[in-house]
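To start, I am sharing the structure in question, which I have written as structure tokens.
Every protein chain of the complex appears in place save one, which is left out.
Let's look at subunit A:
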Amino acid sequence: MYNFEFERPTSVADAVKALGQEEAQPLAGGQTLIPTLKQRLAMPSKLVSLSGISEMKGITQEGRTLVVGAATVHADVAADGTIAALSDLAGNIGDPAVRNRGTIGGSVANNDPSACYPAAALGLGATIVTDRREIAADDFFTGMFETALDEGEIVTAVKFPQPEAAAYAKFEQPASRFALVGVFVARTGEGVRVAVTGASEGGVFRWREAETALASDFSAGALDGMAPEADDMISDLHGSAAYRAHLVGVMARRAVAAAR
């Protein structure tokens, strides 16, 4: 690992100021960033730790909206339970030690194509709050490892509207424990949303055909025989594009059946 300066501010304002330096980068739980640094795939001049910023931690309820601070670790979201599907998802990320360090902000900012949280954010129609604006999940995830964040912009919280019913079904890649395919289904006052992770070359996406089918009949049977096109699916040693497309249909049906 190349060396870097290390700073641990105690407020969002100070973190943003510290990130003004050329090649400075935020550090959250480090569960993705530290392995990346070890492989010398990143070379920041400075890491700005977000772990000392108490205003970015914790979970609060504002009416029917759950506000999760970006520096909240997966274990705390798992223990919360206000939105059962979200807590279940958090409780199945990696292993306990990963869940004690990894944060929701780090996960959405990283937008790994196989990560779980992007599916929850897109599936629930969440809003990503940053130090300077609010971005709808539909506009936030722009491609594999790509987001709408500007240079030096940090995610401070994620706001989730409470769904009527929701569930996440994950088919684990057994070695990494990431999602080979994961589908988050939510029925909300504004309709049904189906978000798919792990499958597409473009990262997390909404499966619109399934949303339409479920809008008139919210049952697993409504998706019988359906699967998205395999054209844009990831193909690697863990699974071919056709296999992933098939799994999307299977996991979507399981998620609908489990939704509560």
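Throughout what follows, a contact is a pair of C-beta atoms (placed from the backbone, for glycine too) under 8 Å apart; a residue touches a chain by one contact, two chains touch by 3 or more; residues count from 1.
Note that in this section contacts and distances are computed from a predicted model.
J.: Name the omitted chain as UniProt records it, choosing among "Carbon-monoxide dehydrogenase small subunit", "Aspartate carbamoyltransferase", "Sarcosine oxidase alpha subunit" or "DNA modification/repair radical SAM protein".
T.: "Carbon-monoxide dehydrogenase small subunit"
J.: Looking at A:22, A:95 or A:229, which makes contact with the chain not pictured?
T.: Of all options in A:22, A:95 or A:229, contact with the hidden chain holds for A:95.
J.: Across the whole complex, list the residues on subunit A that are touched by the chain not included here.
T.: 1-6, 8, 27, 30-31, 34-35, 37-38, 47, 49, 51, 75, 94-98, 100-101, 177
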